[in-house]
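For this view, one protein chain was removed and the others were kept in their places.
Let's turn to chain A:
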Amino acid sequence: DNSTLVLCLDVGFSMSNSATGQEPPFQQAKKVIQKFVQRQVFAENKDELGLVLFGSDNTKNNLAKDDQYQNISVHRHLMIPNFELLEEIQNDVQPGSQQADWLDALVVCMDLLQNETLGKKYERLNIVMLTDLNTPSSPDQLDIIIGNLKRAGITLQFFLPFPVDGGGSNPPHGGKALSREQQQGLEMTKKVMMSLDEEDVTGVCNPDLSVFKRVEKRPMAWPCTLTIGSSLSIKIVGYKAVCEERPRKSWSVVDAQTHQKDDIKRDVVYCLNDDEETEVQKDDTIQGYRYGSDIVPFSKVDQDQMKYKTDGKSFAVLGFTKQSMINRHQFVGTQVLKVFAPKDDEHAGVALSGLIRALDDLKMVAVVRYVYARNGNPQVGAAFPCIKEKYECLVYVQLPFMEDLRQYSFPSLENNKKYTPSEDQLSAVDSLIDSMMLVEEDGEKKDLFKTVPGSYHIPNPQYQRLFQCLHHRAVNPSVPLPPMDPWLTTALQRPLAVATRCQAPLETLKKKFPLKEVVKKKELKTSKELFGNSLGTGISTSLAVWERVGLHSSLGTGSSASLAVWERVGLHSSLGTGRSTF
């Protein structure tokens, strides 16, 4: 399942030109590359990666001969990306003073791929071009190149520093008009992409420049059988379709001086709840559970014997119900599954299609018992029909058990005269909504803000920030952490167009709805006032206090005397964290 990729970066002199106030295309492209390599490094992706610069002052490639393929430099051969590469990109990849034909560079990349992947099997071969297309390029060999790309199964992606939707001849909105070379280059790229059946020509000025099209791992298949009663079965395969993606690594604790993990040992001791805190051996402890006020000894062995057991994988239909009976806000669990028939089983495909289409026509869902594996806990969930142009599937989401629900009731709002908004106020809200619609419908639908894949989508900012900081610290160990990437800050905010549009309606809204913060006396005492500014000095407190704290915090429902202390402390610490009670 390997794929390999060559980054082909234009470092020619035109890449350093930019309209005033704008970042030169070279810097933008360099950032894209850094982000991408960073991502590969942190994903510990084993895919090899090469870097080819063109427009460079030097020439270093296999094809260079006489005056052919000049100013094209293979900066890095196919290798697994690492921090050295990141450092090189940061320090050594600089704008050049030359120019080179981007088609020539493409050929060098193809040659590199061909030579260095010889005899190995690859799932995907990719070339990513980052250029402003500002060099004259000879289109005479275009068809041959396209043919070779196709034959070698190489996919191509372009990152251009201008929007491509306006077409070659129209000046892009806001920017300079394209040069003749650029117009010609754009026509050629389009031709290449069209004939390769690729959609990806991306303008680098997109806010998502740093979110490279990700080369993903193949999701895990979950083969199972869908059953309806005892005599109707359909073979299926489930895949996780939506799930909170987390970084694979976590922080480990090391000694502050030596930075060695082995210098630290974590030690757990057990002790009785008496005044002496008598230590007892782990072997002298048994397992138990609380059952309300009771404490019930319950050994692991007994527990395993008595616990609820399933007979393995299951995707059993319990019945069918109207889609409207399922409240989406009651979805629980942390994933969405998509369920297909096995790839090579057309009979299962037809049977499942029958179910999907029947459910879709009737606006119903299957309520299903789902068990992942023999030792998994059973779930009850809904399997919704999903019919797309290219495929059909069931979409499975877990539903709550009775124990999971909290049926709160809240005071009525609509029937409360105090809160009833006037017509005037309602129309102020209306204008706010009008001005803040994120989906514009002028002829074509355009979504200004998307968190999920689409033309503008937001990657999880937590990890973008984490990797930005890890990258920084890895390459510059003694420098403080950098501020957040501006693009990330911007991506998380109200789109500028909307922010501007809603100014006036917002002002009206403020006038129509008086709001007044209620200040309660209790709140006036902040933790600072209570404890002074010396919160931090507690670090030097002695072992005695250290242990006593352990005592209090581990008290669940211990003796009531110390419990009182615990609660008082709890109160204060809740003030300290700013989660004070109102």
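Operating definition for what follows: contacts are C-beta pairs under 8 Å (C-beta built on N, C-alpha and C of every residue); 3 or more make two chains touch, one makes a residue touch a chain; residues count from 1.
To be clear about the criterion, contacts and distances are computed from a predicted model.
J.: Of the options "Replication factor A protein 2", "DNA helicase", "Aldehyde dehydrogenase domain" or "Cytochrome c1 1, heme protein, mitochondrial", which is the UniProt protein name for the chain that has been left out of view?
T.: The chain we cannot see is, by its UniProt record, "DNA helicase".
J.: Going by the contact rule already stated, which one of A:19, A:177, A:194 or A:243 would touch the omitted chain in the full complex?
T.: A:243
J.: Among A:27, A:59 or A:82, which residue is in contact with the omitted chain in the full complex?
T.: A:82
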